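Every protein chain except one is present and positioned as in the full complex.
Every chain is named by a letter (A and B) in the order it is written, and numbering of its residues begins at 1.
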Amino acid sequence: MPLTLADSSPVDSPDREYLWTLNFGPQHPATHTTLRLVLTLDGENVVSAVPHIGYLHSGFEKLGEHLDFNQYVTIVDRMNYISPLANEISWHHAVETLLGIELTPRCIYIRTICAELMRLHDHLLNVGTTALDLGAFTAFLYAFTQREKIYDIVEYASGQRFHTSYTRVGGVLFDVNNDWVNKVRSFVNAFGETHAEIHKLLTRNRIFMDRTKGIGVLTKEDAIRFSATGPLARASGVVRDLRKDEPYLAYRDFDFKVVCSQGGDCYARYLVRMQEMLESVKILQQAIENIPAGPINIALETDVVLPAKPAVYRSIEGLIQHFEVIMPNRGFPVPHDEVYAATESPNGELGYYIVGDGTPRAYRARTRPPSYIHFAMFPHMVKGHQLSDVVAILGSLNIIAAELDR
Amino acid sequence: MLDLLKSQLPTLITIAIALGAILTTCAYLIYIERKISAFMQDRVGPNRVGPLGLLQPLADGAKFLLKEDVIPGHVDKVLYLLAPCVAVFTAMLAFAVVPFGPVGDEPSWMRFIIAPDLDMGMVFIFAIGSLSVYGVVLGGWASNNKYSALGSLRASAQVVSYEIPLGMSILGVALVSGTLNLEQILAQQAKGGFLAWNVWTQPLACLIFFTASLAEANRLPFDLSECEQELVGGFHTEYSAMKFALFFLGEYTHMITIAFLMSVLFFGGWHSPLATAESAYPGAWAVKLGVLFAKVLLVILFIMVIRWTIPRFRFDQLMGLAWKVLIPLALGNVIALMVIRQFGLSLWWSTVASAVMFCIAGAISTNASRAALERARSPLATAG
Partner (left out) sequence: MSSFAPILVYILVLLGFVATNLILTHVIGPRRKTAVKDMPYESGMDPVGDARQPFDVKFYLVAILFLVFDVELLFLYPWATAAYVDSGGVPAELKNLMFAVMLVFMGTLAIAYIYAWKHGVFKWR
């Protein structure tokens, strides 16, 4: 069957001039970031919706061609700023695939823990804003209380709360200590309480169910045709999770389930996200008890990682090693090759396509952001719904404009 | 003229006190609302201006006055300026017939109602309540802004729809007490004692009245006309400074009126074990005043807690609730009471009837929502 996009051309035939054209965004409370939708309304009903992008375009991908693999991590942070660390992990996963680097077991575990923390981080916000868009403010702030704790944990490891820039090629910026592990452990153990509170506030709330059930339905076939990924696809019954299908990091070691639903509507997406949080907690509980000892970064001989500071300051070998990595005309040995590697980010498949040309800067650093793909489905999903449903669907898609426009 | 002024001197004093009290209460209700939401959401709430943030309302008021009074170029100036006036005017006018104290045994220097002995008290409130929709409609129309226009359309449809169950739920009370005068309705409940409170014999009417008046006041879950996430500000998107504050004031005054009406109509007003109709000890009026205010505050707190707990309706669900649920229920309630009164049955049968109707409505709506869901899903599931 050919791919047919929902009718996205504005309606302007004379017999339909009673239709209203309404700008929904870029400066609108429900778009959260700078999205723009041009809605054609028949009373309260949405006749068509045209998504416009580019209001937050900041040339991130172009910057990827001018910064080296370690510097660019500060930029990928800012793409999906709801779960910055997940972007970093994904970026360096692609870079390390290109360079053919095997990470140390300790680093793998720590990155896995960070990735799952970010999944909680992202899902909490999304569940919260879904409720917020429907008018339930309290669940949003319950979620945010927990996000604050994740910020604290991330800050303890990386020194930054938000744009952490924590990962490095071949490792991470700082090793973690036992205090950090304890922090994660106490957070994970207390998390279930908030999760249950949000459940109580929303899941069986009649108004919430009426507002989300049967709204923005995406069938399994459509989800596949539109190449939906992540919770969006899984809520439509597509069993696809890169953590299981193409295991990366340490996901092979853990016992967890892929959460799916058949509903395909906003409520199913909400439920999938809620359940995935519990699965993430399960992974985290297994991971923090089994963090291997050993070095955090790969061996210095690979010419990829920086030596420790004392070595740089006190020995000539260390200094040379440092220069080899840092100096513009030196840097990593990069193959003439191209690679696409993706991770299961909280929002869906987040992939990076990198072309290496021998220099430590990518010849091309293309991002496959889930938001961009998901936003394209919006006109299809909103058809026949009402103005109030626009915010419900938009909320359940979890579209991040910075990632969308790059 | 002078004669009229002289004869209306007590009225003027009452008005001055009532108006002052309403304004202060509104300001502090906003403070209370912010504190309550903060409490519910593990936050601190306003705490910068004055001790515990208690001076926050004053600062807000001053800010409203000092902000730029923008009148955009595209608006219909007269209607644009008229709209907030109508909104606050009608909201406050409705308060004229509400007894805000134990009417009848107050001290000589005080009167607890602005317009006493008005036999059509409730009808007056409904008439004024219907007028209040003009504020919203004019505001939306004059603004020449699509969000405002949509908001005002929603508001007008919503207010007129909920006006009907609101009026019908009162019919039951009128059938029992035989009057529409709020003072007399209150006096009858007080005379009958604790079990004569209308809420026991007419729980369904109480529920309908409460729901419908929430909708009338545009409070969440019924705040579709101004919901931020869809319509930015709804009908008051284009309003700023004091004109916006007037809309806000109108809304909170509305809430106070509802709380008073709930307490007076259904919860026995000032009546309590502490001070019944018979108690004549000195200062009984003060106790009664305190009891009434406590009840009013409880209703207001309940309204606020609702706001911070549940999401809002969609427009079709909102209209469905009014037309398909509340109106049949209210009509059924009236007919039940009519039959009970005609055949001289005990009023407690009304409680039974309420419970039965409530359960039937619940069962029907559960089934209906399930069926609606199936309908909503099936065409999309086959669409290619």
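One rule holds for everything that comes next: a residue touches a chain if its C-beta (ideal position, glycine included) is under 8 Å from a C-beta of that chain, and two chains touch if they have at least 3 such contacts.
These figures come from a predicted structure and were not determined experimentally.
**Student:** Any idea which chains on screen the missing one touches?
**Tutor:** Displayed chains contacted by the hidden chain, ordered by label: A, B.
**Student:** Check each of B:A174, B:A286 or B:I306 against the chain that is not shown and name the one that touches it.
**Tutor:** Result: among the candidates, B:A174 touches the missing chain.
**Student:** Of B:S143, B:N198 or B:Q229, which one is in contact with the hidden chain?
**Tutor:** B:S143
**Student:** Which candidate, B:V103, B:V136 or B:L153, sits in contact with the chain we can't see?
**Tutor:** B:L153
**Student:** Looking at the full complex, which residue from B:F64, B:W200, B:F293 or B:W349 touches the chain that isn't shown here?
**Tutor:** In the complete complex, the chain left out is touched by residue B:F64.
**Student:** Residues of subunit B in contact with the chain that isn't shown?
**Tutor:** Touching the chain left out of view, subunit B contributes residues 4, 7-8, 11-12, 14-15, 19, 64-70, 72-74, 81, 84-85, 88-89, 92-93, 96, 114-119, 122-123, 126, 130, 141, 143-149, 153, 156-157, 160-161, 163-164, 167-168, 171, 174-175, 178-180, 232, 237-238, 241-243, 245-246, 315-316, 319-320, 323-324, 327-328, 331, 334-335, 338, 341-342.
**Student:** At which residues does subunit A meet the chain that is not included here?
**Tutor:** Looking at subunit A, the ones touching the missing chain are residues 18, 20-28, 31, 36, 38, 42-45, 384, 386.
In the analysis below, only the chains that are shown with their structure count from here on.
**Student:** Could you please state the distance in Å, as a whole number, between where the Cα atoms of subunit A are centred and where those of subunit B are centred?
**Tutor:** 45
**Student:** For the complex, which residues does subunit A have touching subunit B?
**Tutor:** Contact set of subunit A toward subunit B: 1, 20, 22, 28-30, 41, 44, 131-138, 141-142, 145, 201-202, 205, 207-208, 210-211, 213-214, 217, 219, 221, 265, 386-391.
**Student:** For a test of understanding, state which residues of subunit B touch subunit A in their complex under the given definition.
**Tutor:** 37, 40-43, 146-147, 150, 154, 220-221, 223-224, 227-230, 232, 308-317, 369, 372-373, 376-377, 380-381, 383-384
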